[in-house]
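Input: one structure, supplied below.
Omission of a single protein chain aside, the complex is shown with its protein chains in their original locations.
Each chain gets a letter, A, B and C, in the order it is written, and its residues are counted from 1.
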Amino acid sequence: MTKKIGIVIVSHVPEVAAGIPRLLEQVAADVSITFAGGTDDNDIGTSAAKISTAFTENKADEIAAFYDLGSSKMNLELAVEMTDKKVHIYDAALIEGAYTAATLLQADVALKDVEEQLAPLKIK
Amino acid sequence: MTKKIGIVIVSHVPEVAAGIPRLLEQVAADVSITFAGGTDDNDIGTSAAKISTAFTENKADEIAAFYDLGSSKMNLELAVEMTDKKVHIYDAALIEGAYTAATLLQADVALKDVEEQLAPLKIK
Amino acid sequence: MAKEEAEMLTVELTKKWMELFYDEIDKNKAYLSELDTPIGDGDHGNNMKRGVTGVKEGLAKLKEPDLKATLQAIAMALISKVGGASGPLYGTAFLEMAKKCNETQKPEELFTVALEGIKKRGGAKEGDKTMVDVWAPIVKTFSDGSFSKEEIKKAVESTKDMEARKGRASYLGERSIGHLDPGAMSSGYLFETFIDAGGTK
Partner (left out) sequence: MAKEEAEMLTVELTKKWMELFYDEIDKNKAYLSELDTPIGDGDHGNNMKRGVTGVKEGLAKLKEPDLKATLQAIAMALISKVGGASGPLYGTAFLEMAKKCNETQKPEELFTVALEGIKKRGGAKEGDKTMVDVWAPIVKTFSDGSFSKEEIKKAVESTKDMEARKGRASYLGERSIGHLDPGAMSSGYLFETFIDAGGTK
């Protein structure tokens, strides 16, 4: 039942990263959603290692990734270079973009149509 | 030292609402930031009563409010009708918008200039 | 005479109405959440159940309330207990009725201000596939005397072919077509139980 494309949430704040999937899971029971929040010491920041783990733990081999601030994007990109999975990084509003993607992926919408709906949410 | 305008964060998820201020406080030590997350039972949802409390607890009399999904805006508006404070609701990306506002309010930027910078982040 | 009375909203009628609405929500809780699953977050039944439970408790606490206090208590319970979008919407509806009820007790006029409140609160128009698509046509039925379970069912059913433009279902765009709107369904129950409670035109 798990959808082909999963979602990874990256935030500087551990609680935010852990909390967003709770909102998404409500509308996307079959989308694998994993997250990486904070530094390795759970301080405010991001960690390429944690993001790598979120990629690995995700049940899908193709991933739509969302992040909060620009600096998390850099760690996200580093993690992308270290994974075999196919990762799409979206410069969309974190919560609103991930929520949109979750809703549409659950409804088996094709990725290119999801991306079309993410386009107006691109704010970075 | 507290700035004249405070920030209120409203999210469906208690952890997300509690976590975002941690990101903002890093760049806005003197901005009063309060939050309301989840229903009264701490389930996923929002609560006009919790939002009212976040208004009251905020040290500022003028508030910039940010929310995640459309339904939280309705509870936000209900809470606005119940408070004496001056509240501005922004339809901006929650995390990115609130972060921008926090940075600028800390730097004593006038509200109309803050709003100008929030305009491109308007996605709902 | 009985007919005459039923034309006006009274405390008695309102209480009876809320009891029946509670039962209907309770009975259809799973169904409402099921409707909310393909085009929402699957919680509308639970939300409404929490709401009507709050209403029951809120009304039980009132001692000899007048109509205004009754409607206010209902509004407050819905606002504070539902948790989802439908909470502030139904809450606003009853709040507007409470504000108006000293001036008129005609259901038609009270439902009219309630509908205006819902529209203002949520920004939805007719055709957006929300509870407004039940409220708006039903309020109209009062003027031509066609208010009936038939019309209520028709209004609920009409949301099936609509494309959602408000609320969570709107994220699905045209993919929302083919599904009944859960808030339209619960609004259907609200009006049906109003009839069952003795409230007719």
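Please note the rule applied: a contact is a pair of C-beta atoms (placed from the backbone, for glycine too) under 8 Å apart; a residue touches a chain by one contact, two chains touch by 3 or more.
All values reported here derive from a predicted model rather than from experimental measurement.
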{"item": "Interface partners of the hidden chain - shown chains only, full complex considered", "value": "A, B"}
{"item": "Given A:6, A:19 or A:45, the one touching the chain that is not displayed", "value": "A:45"}
{"item": "Hidden partner interface residues of chain A, rising order", "value": "39-41, 43-49, 69-71, 74-75, 77-78"}
{"item": "For chain B, the residues touching the chain missing from this view", "value": "26-27, 99-100, 103-104, 107, 109, 117"}
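Everything below uses one rule, namely that only the chains that are shown with their structure count from here on.
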{"item": "Chain A and chain C: spacing of chain centres that average the CA atoms, whole Å", "value": "37"}
{"item": "Chain B and chain C: spacing of chain centres that average the CA atoms, whole Å", "value": "30"}
{"item": "Averaged-CA centre spacing for the pair chain B and chain A, given as whole angstrom", "value": "24"}
{"item": "Multi-chain contact sites of chain A, meaning residues that touch two or more partners", "value": "26, 99"}
{"item": "In chain C, residues with contacts to at least two other chains", "value": "41, 43, 168"}
